[in-house]
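Here the complex is missing one protein chain, while the rest keep their positions.
Chain IDs A, B and C follow the sequence of writing; residue 1 opens each chain.
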Amino acid sequence: MTEIGKKTWAIPGSNIPLEHTGEEPEFTSHDSLWVLNATDDDADVQMTLYYADREPVGPYHIEVGARRVRQVRFNDLIDPEAIPLETDYAAVVEANTPVVVQLTSLDTRRAEQTHSRSLGFPGE
Amino acid sequence: MTEIGKKTWAIPGSNIPLEHTGEEPEFTSHDSLWVLNATDDDADVQMTLYYADREPVGPYHIEVGARRVRQVRFNDLIDPEAIPLETDYAAVVEANTPVVVQLTSLDTRRAEQTHSRSLGFPGE
Amino acid sequence: MTEIGKKTWAIPGSNIPLEHTGEEPEFTSHDSLWVLNATDDDADVQMTLYYADREPVGPYHIEVGARRVRQVRFNDLIDPEAIPLETDYAAVVEANTPVVVQLTSLDTRRAEQTHSRSLGFPGE
Partner (left out) sequence: MTEIGKKTWAIPGSNIPLEHTGEEPEFTSHDSLWVLNATDDDADVQMTLYYADREPVGPYHIEVGARRVRQVRFNDLIDPEAIPLETDYAAVVEANTPVVVQLTSLDTRRAEQTHSRSLGFPGE
């Protein structure tokens, strides 16, 4: 198995729209964190959320098994608290094994949709 | 010739929609892997696909000639098995020469379309 | 606290459309700079804007508190001067602490919308 990745990643900002058009949950406006764990060890991932005008919230615990990928909708996070919609936020992700991290966004506020996709920024 | 690239890359996650609107194959919802081989040696590329709840599948063999670029639709992969649609997946790409790797996605589930584009994450 | 980021970043080019459809300010065509400061020190950020046919303009001063993320709409910049619309521009961002920088764009010239998102390019 190839071990590829880093143990620390940053998502430097996003904002989840409140409104959507189309069927839920497929077309709900949402952001997703993707974590690929290509190692042979289970990954214990801790995420901290940053905001514009208050202290960071976390950690959010995410388990990603060995040789697995996991998509986590930010909209579904509830512990330690739900993420507020229509609010600027950012994330720092730390894992005990090397992982690869990506953000995708789906915005369906209008009758159509628009996607964006970006790798996270890897730390040292 | 400039030799640019890395021998290991990760695509940390995507999901190909089942539905589409518009003419096939141009407007079929699909993901594509792009591999640029700017070296003077033919590239033997092996790709392994990762899933959320089962063991990785692979290798998929992709040949990219010296000084060539190749787009591979994930939807068209059949050996060792076709990729399931509407399923979270990720990929690790390994080559015997330095290459540069990118993912593009086209989603046409609605009457319009949305693109995304991201470099892969390069390994050491 | 994890200190992740770099002190110098480049946004290699964009162009903000003049026209838009939909409600202001939500659907105004705009570009946004995102700066995540995950450190325990307030960040003093200076941005210089580059153009195709004249000398750079700046610095624009942006304050990002310790453990905060900040979204700045390029359209709202006024000091030392407003950014011209429908004009190619680029940016270099320098901070006194490590930060992580991203560009997002929203283009609503047509009845629908399209997003793009890209990390900045980190300097040494």
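Assume a residue touches a chain if its C-beta (ideal position, glycine included) is under 8 Å from a C-beta of that chain, and two chains touch if they have at least 3 such contacts.
Nothing here was measured: the structure is a model prediction, and the numbers come from that model.
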Among B:I16, B:M47, B:I83 or B:V100, residue touching the chain not depicted: B:V100
In chain C, positions touching the absent partner: 8-13, 15, 48, 50-53, 55-56, 88-90, 92, 94, 103, 105, 107, 109-112, 114-119, 121, 123
Missing-partner contacts on chain B, residue numbers: 2, 4-5, 22, 34-36, 38, 67-71, 100-102, 104, 111-119, 122
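Just so we're on the same page, only the chains that are shown with their structure count from here on.
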Farthest chain (mean CA position) relative to chain C: B
Chain centre separation in whole Å, for chain C relative to chain B (CA means): 30
Intercentroid distance (Cα basis), chain C paired with chain A, Å: 21
Per-residue overlap in chain A, given as positions that touch at least 2 other chains: 111-112, 114-119
